[in-house]
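Here the complex is missing a single protein chain, while all its other protein chains stay put.
Every chain is named by a letter (A, B, C and D) in the order it is written, and numbering of its residues begins at 1.
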Amino acid sequence: MALCEAEKTFVLHGVEENFRIDGREREDYRPMELETDIVSHAFGSARLRLANTDVLVAVKIEVDTPFPERPFEGKLEFFVDCSANATPDFEGRGGEGVAIEISNTLSAAYSSPNVFDLKKLCILKGKKCWKVYVDILLLECGGNLFDAVSLAVKAALWNTQVPLVKQIDIDGNNVEIKVSEELYDCRKLDVEKAPILVTVCKIGEHCIVDPNVAEEQCSVGSVVVAVSEDKFSTILQTGTGSLHMSTLVDCLQLGIKVAQRLDAALWDTLTLECYTCSTTEDESDTTCLDNPSGVVGGVTDCDKKYCIIVRVDYKDPRGKLASILRSCVDKPTYTNDVIEDETHRVYYRSCRTAKCNGGSGRSDSTSDDNGSLGDKSTIYCPGIGDGAVAVTVSFSILLFAYAFVRYVR
Amino acid sequence: MNLMCILYSVVPTYQPAQKSQNKVRLSQVKVFDNNFKRRNMAEEYKSLHPIKYYRDCLAHDIRPDGRAFDKFRPVLLNIGSIDTTDGSAIAKVGKTTIVCGIKAELCKPKADTPNQGFVVPNLELPPLCSPKFRPGPPSDQAQVLTQLIADIIENSKCVDPKDLCIYPDKLAWCLFIDFVCLNYDGSLIDACIIALVGALHTLTLPSVDYDPSLDNKLVNLEDRKPIPIHSTLISTTFVIFDDKIILADPTVDEENYCTGIVTIVLKGDELCCVHKPGGSPITEDDLFDCIDKSKLRSPLIQNLIKTALKQK
Amino acid sequence: MSKKIHIRLASQRVNTSVAVNQRYPKIFTPGQEITSHNEFMRGHGTYEEDTVLKASVAGVREQVNNLISVRPLKSRYNGDIGDVVVGRITEVQQKKMENSVLLLSSVNLPGGELRRRSVEDEHMMRQFLQEGDLISAEVQSVYSDGSLSLHTRSLRYGKLSQGVLVTVFPSLIKRSKTHFHNLPVGASIILGNNGLIWICPTINKVEEGVGGFVQNLEEVIPRQERETIGRITKLCISFSTE
Amino acid sequence: MPVDHKRINGPEETVPYSLFTKLNTKSLQQQFKEQVRDEKRSDNRLLLEHRKIFIKTGLVSQAKGSAYIEQGKTKVIVSVFDPREIPNRTDYSLKGEIYCEFKFATFSCTKRRLHQQDTEEKQYSALMKQALDSTVCRHEFPNFQVDIYAFVLHNDGSALSAAITAAGVALAHAGVPMYDLIVSATLGIQQNIKLLDPSVTEQWLCEMPVPLDGKVGNQGVIVMSMLQSHEQISQFYQVGNLSLEDITDSIKILENACKELIPLIQKHLVKHVLKTMKNKSEDK
């Protein structure tokens, strides 16, 4: 899609005004939606939607031989598939250039051992290692591919479960590996320092982040930075224009600032805040039971999926607390159930939202509220949530509704 | 070693007699069409009617670059300038430039020839060297020439694969001989063969201690030895123009507009290979004449190779 | 507040339906039986099987006297003479300018001759219109293959200047008397029948700004109008996807 | 991997002999110390000293323009061809295209490379295109593409920089309209040591963290290309792990390095212009 000069001018003036065409300011991101663990046969997966940009990442792990020149290291490989559904430009071999650019940038960004340590993927020096394939599928392009892909990749790697190696048999040059058969006997990859890519786009005299398709077309040049903690792991200039030295430094400053915010936001979303404390009938302190938020150090950032409560009550005297445990697990024994034996009644409660295991445990109020999962119709109005824009919506509706005829009456 | 300094500042060792006044000014070529009296007319004429232009030139007993029909272009050879290779050479025949680099790797011999190593020649004609090549897999021409070079190497036995065996059935050398054309201006094979001979003479291989019981190899980088080279090859190309005129050492334009092409490869004084891929027929006398001319040229090239080796 | 980056889990998604009442009409799916009475006539979007009338598209039933038809919920834009369309130039040719009406399915509808006066005109065409330019036009005629011939002979039509383009399903735009609206909130809107909606600052009637082929690139649109345009853009998107 | 039927293939599995040399027991730290000792490098250069550059134009007579560059032992040849129709394109484009292809010779590196372009070469091609896109006046040849091919004969570090610099000279030699001359430089960083125009070993050592004096810190490699008279950066590429301060410092160092290269290129091009003008007047 090519824009005409007038549209470009409109976008450009908007950036200068610090009021972009979708109502955002220059440093604003469009809201995102993340889903992890959605491809059942993959070792880890994530899907990220950023307005109209839709990215699906799946991680596959295989046993491989290390490179002879790097016997201590495992392997990490990125592959980007540009579906022709994403944008008509990708038809035929049109997406090849973009695919190579993204996968090369990701490989470069993950190449430093300070960012992602390949040594942890080694099983046996020079003989066996894990090879991690990260397959990235672009489902729809709505601008800002680099950022969306890097977020999805980080989330997918975070979600990845590496099987535990139980046994290594060495027979001359042959090495055989036995992997633990227990499905949940896995370890997670260390992705805390994994880089986040931010595209800083120069439009007119200003730099913006998270450009949409129209803005990308107006840009004279942009800089993609890969940031891990407070360091750059890769910087790549893209676009057809050149930048002045001071502009480049400005872009880098903006990039690192935004990347850190982005990383924090992703981490917040991935991890689950749960109450973690326990008490038994013998203890006099009942804060954990009555008011879990009052427990010192009673809230943890779990990288598990569920917050749980396990409460054990006596049957006699009826309802007397024996013990209560608030914690987080990946796989609860029972999602929501009450199990009774001769003397005790055990309440199992689990839920998936932040600090949701604060209840008494008796009632089912903590139950998982994911009823809307199947509904994909929600769309993003870029910039909604920005107060300035949302206020007068109702006013305009009235003036405006006559223009539409909705068949769904 | 500065490779191009050698290529450009040192007077070539072998330079056929050629004086600058011999050079034909393009404007001297007679043009019949009156409408064409403009500044660049000779050049335009060449671009519009190339074959006629050549005929007009040759009718005056001279080639467009000022050479007589049987004159060769100057040859330059520079050896051993790329130290990531095990042996390398750069040959220039006129403007045609060929780089030859040999890299040796270890491998297991084939089961049916347990005491032989491998020689793997490949000629690359990258799009860099001429506008007629496109990026992508090798062109037909590159494939044909690669096969021709492979045949020449195999038939002449200048390198014996048996010399490349380290331990029968277990370990052998594989020589990857890669030719890259940097400038395509005709007589490619001639330049390739000169570069090949130069590179082979600089080739050294480290000694290998092999323990067959444990399959352990130890390479001594300090102890490098040349391999035996059994013969020196010299190739000379001729083209046949309009079925009768024979031009030695053709440029790319002459190759394009000619009607036939003959390549003669000599091994010392012996005839090693004559390659004539179709085109207009050549009389026996002419062929012998060509062979005689190549024989005359052969010692000059051999001398050049020797001088180049000494300079190193 | 605005500096905060929002990433939410899909499981936390809330459905924000703006629908005022929850009454939905019956939607027929292809193959679904509409009626078994055989006194009805078969209209668009239906077929007859074993004397039973069935829907061939997903949509709502419409009945005019005895004629039953099913109007599809979503469909490709089918042009009618007199429709107002907004389009983007995809190709400029010697005699005509191809005007691709970009549908979601991205089908190119080659439009016909826009104008042809003289040979000079032909050669100057590229100076009037270039690839990527947006125009508003009226459908002049429809060819048998469904492609449209457009014209911009009225001053209302022509090249569009600064503003925002929104793409919605063409079936959401109702044919009405006027497709050019100056909204009292301070913006203008062109509702193209082909689903392309153009939102721009209020057009001054005196200037006749849209007509012809001039764009004003110097003019800076003030913040106030931008906000209005931004709101309307979002409204259009939310209405179209609800 | 599919068999390449268009070339002569060797045995299925070959290994470089360098893998079986006496075990290299030197630690990375020792290797780095060998390269850099007392502010001096193994080839007696200062830390921020560029290697000697030799440039020659017109080597490829078949091409419209060509340049050969020697930067220390690194040898790159670049040729530029006349604009041609963009393959597989039918729509009208106001600006021409630049097509870049970067290739290492199979024998140019310690490890033998394949004939087909690998991902590194593709990445370098893209970076070259990025550098040259804003250098060439692309509106002068709408609907056409200019082909630029870079071929590395011998890689001793900073090959991409050498190729971009050479491409700039080759474009000027070909008479392709350009906004400015372009030069490029590479910087390797290992903690507080910055190495301009690194050799292949230095570059390799900067690509991974090397413990120096018992600690591990910032490391990385930066390639930057500049349009000198407009003070524009047309291409910037960094890998490694560097802080913002490291990068701002490096940009300044690279800027100075590029400025130092410019007179050399200018001198060469002026010489070339004088020579061709002389030839032309003789012809007349």
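Here is the rule we go by: a residue touches a chain if its C-beta (ideal position, glycine included) is under 8 Å from a C-beta of that chain, and two chains touch if they have at least 3 such contacts.
The rule is simple: contacts and distances are computed from a predicted model.
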item	value
Chain left out of the displayed complex - its UniProt protein name, from "S1 motif domain-containing protein", "DNA replication complex GINS protein PSF3", "RNA polymerase II transcription factor B subunit 2" or "Exosome complex component CSL4"	"Exosome complex component CSL4"
Identified contact with the non-displayed chain, of D:V176, D:L195 or D:A257	D:V176
Interface residues of chain B (partner: the chain not displayed)	32-40, 43-44, 47-49, 131
On chain D, residues whose C-beta touches the chain left out of the figure	64, 81-86, 89-95, 133-134, 137-144, 146, 172-181, 227-232, 266, 269-270, 272-274, 276-277, 280
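What we mean here is this: only the chains that are shown with their structure count from here on.
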item	value
Between chain B and chain D, centroid-to-centroid distance (C-alpha), Å	29
Interchain centroid distance [CA atoms averaged], chain A/chain B, Å	58
Computed distance of Cα centres, chain C from chain B, in Å	66
Sequence positions of chain D contacting 2 or more other chains	15
Residues of chain C touching at least two other chains	130-131
Residues of chain D touching chain A in the complex	15, 19, 111, 119, 122-123, 126, 130, 133-135, 207-209, 216, 218-220, 222, 227, 230-244, 247-248, 251, 255
Parts of chain A lying in touch with chain C, wherever the complex brings them together	1-7, 9-10, 13-14, 17, 19, 21-25, 27-29, 31-36, 47, 88, 151, 261-262, 265-266, 268-269, 352-353, 369-370, 372-373, 375, 377-379, 381-389, 392-393, 395-397, 399-401, 403-409
Touching residues on chain D, where the partner in the complex is chain B	4, 6-11, 13-18, 20-22, 54, 56, 59-63, 68, 70, 73, 75, 77-79, 81-82, 101, 103, 105-110, 112, 115, 147, 149-151, 153-155, 283
